[in-house]
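Just one protein chain is left out here, and the rest sit where they should.
Chain IDs A and B follow the sequence of writing; residue 1 opens each chain.
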Amino acid sequence: MLKDITLGQFFPGNSPLHKMDPRMKIIISAIFIVAIFFAKNIFSFALLILFSLILTTLSGIKHSVILKGLKPIVFIVVFTAIINIFWTKGETPLINFGIIKIYPEGIYTAAFMIIRVVSLVVGTSLLLSYTTSPIALTDALERLMNPLKKLKVPVHEFAMMMTIALRFIPTLIEETEKIMNAQKARGADFESGNLLNRLKALVPILIPLFISAFRRADELAVAMECRCYHGGDGRTKMKILRFSVFDFVWLFVMLIFSVSVFCLNYIPTTIKLSF
Amino acid sequence: MSNIVFENVSYTYTEQPNLSNIPFAVKNINLTIEKGSSVVILGHNGSGKSTLAKLINGILLPTSGKVTVNGMDTSNQENILEIRRTVGMVFQNPDNQIVATVVEEDVAFGPENLGVPPHEIRSRVEYALNAVGMSEFRLHAPHQLSGGQKQRIAIAGVIAMKPQYIILDESTAMLDPYGRREILDTAHSLNKNENITTVLITHYMEEAVYADRVIVMNDGSVVMDGSPAYVFSNVDKLKAIGLDVPQPTELLYLLSKDGHKLPAGIMTVKDAADALEKYLLKGE
Partner (left out) sequence: MKLTDIRLENVSYIYSPNTPFQKEALENINITFKGGKLTGIIGHTGSGKSTLAQLLNGLLKPTSGKVYLGDTDIWEKPKEINKIRYKVGLVFQYPEYQLFEETVYEDIAYGPKNMGVSGDNLNRTVSEAADFVGLTPDLLKKSPFELSGGEKRRVALAGVIAMEPEVLVLDEPAAGLDPRGRTEILERIRNYQKQKNNTIILISHSMEDISEYADEIAVLKNSKVLCSGTVDTVFRNAELIRSNGLAIPKITEIMLELKHRGFPVSDGIYTTSDAHKEIIRLINSYKKNGENNA
């Protein structure tokens, strides 16, 4: 059933990645992203691959899951790779078919680009999605952005909205299913006809869905007030997040990793890249 | 003064309360709900019973008159947090009162709002989940639970604020018989074991049977107020305002209308069988 689909694909577990403080995961992801864009030569890219593989192994997430997660980006990756292969100019063409000339530089650029995108997606989804529940992530974001409250950024309100949205996604999906079935029982047809007809067929679903969403919002607001909700002022949290030694080890490893990526760029190689 | 007091309370949803002939949702209510009791408020839709509930914790403020909780006036804005902590509310639709995506986080929501220190929230959550018998579900997602279980979580969320009163505003209306039983048993045990005053608002007559006191509302007014046995001995009056009576009550009522001397106000199967047995054996 639709409602069994979870958002963000969280796989509960007990790996070192799961145990990391969610705030540290956000920090580490940020460093990782920066490191990826610093990588410029074959050695730094090799380190990138190695690091992604280590993360994958430590997470305990099945390889098939990770490969599935890459599916949505396959098209973009292949497309940009092809463009890079054909359009990158170098000195001596590897293959020469008259107009079409493929240079080794093109192939390297395409390969590095693939590594970049794939390790970006694998790294961040391992850290932020597969091993972190959406609620922990929201909570961590709220805490990390807490200093911004001084600048009148509505950090708490934003986090509350995220939490409520996450809470109601399954409820609304279930409701959509119900309304669709009810209209189908009255002869609604969502599958045939041209685009305009199909859009028109959505009206009997969207109107009841919106009305119900507003009713829910109304009732939820009253229920929250009854439970003494009055914004973020004076609010405490049941969960205490404390960085462990372990988290700082991670941070240390991550910093070494990015410095290494940076330094490896200075090892001279014969392969030249066009970026 | 530990009780809830209504003094001459009227409330209208119309925005121009100065016009004459405006419809009042409740009018001239005088009522005291004593601490420790279990009260059921009966009435059909539009009788004013839910308005009454919302007046207790200041979600609605009286158009005229005064509502006090343990001596605190609900219309005084300074009291409102303390009143809402003291009087917990559980509503009809279980889906629309759960805020968090994990059961224990939802139960913690109230105490978090009150600024309770983290370690104490933890122990309150454990205590509250235990009180409603849902401890093993503490890490579940709410949408995976049944209606009755969701309502028990909502009750736990209220208990974690350590209230003295819990108002269940038609909290059983959307549940199946099994879920209804779960909620009634939970409310009953909170009243007996935790000494929490429970106010159950419903239109299911059977839910009134085990209360200390039944208040019947019609057209914005209290029309009957007394023990369940007293209220259910007035079958004609209940029927006249569109309410049912439990089948055992109805059977004995029909028989006594035929001139058979059977006790009025019997509500359960066992009592009805006892009374009939006695009557038959007497052979009058």
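Methods note: a residue touches a chain if its C-beta (ideal position, glycine included) is under 8 Å from a C-beta of that chain, and two chains touch if they have at least 3 such contacts.
Here the structure is a predicted model, which means the values were calculated and not measured.
**Q** One chain is left out of this view; which of A:Pro16, A:Gly90, A:Pro104 or A:Pro208 touches it in the full complex?
**A** If we include the chain that is not displayed, A:Pro208 is the one touching it.
**Q** Considering the entire assembly, which residues of chain A contact the chain that has been omitted?
**A** 1, 4, 175, 178-179, 181-189, 203-204, 207-208, 211-212
**Q** Spell out the interface residues on chain B facing the chain that's missing from view.
**A** 44-46, 146-147, 173-174, 176-179, 203, 205, 242-244, 246-248, 250-251, 254-255, 258, 260, 269-270, 272-273, 276-277, 279-281, 283-284
Following the convention adopted for this analysis, only the chains that are shown with their structure count from here on.
**Q** CA centre of chain A versus CA centre of chain B: separation in Å?
**A** Whole-Å distance between the two chain centres: 46.
**Q** Under the touch definition given earlier, write down the residues of chain A that touch chain B in their complex.
**A** 3, 133-135, 163-164, 166-167, 170-171, 174, 215-216, 219-220, 222-230, 234-240
**Q** In the complex formed with chain A, which residues of chain B make contact?
**A** These residues of chain B touch chain A: 57, 59, 81, 84-85, 88-89, 91, 93, 95-102, 104-105, 108-118, 121-122, 125, 141-143, 154, 157-158, 161.
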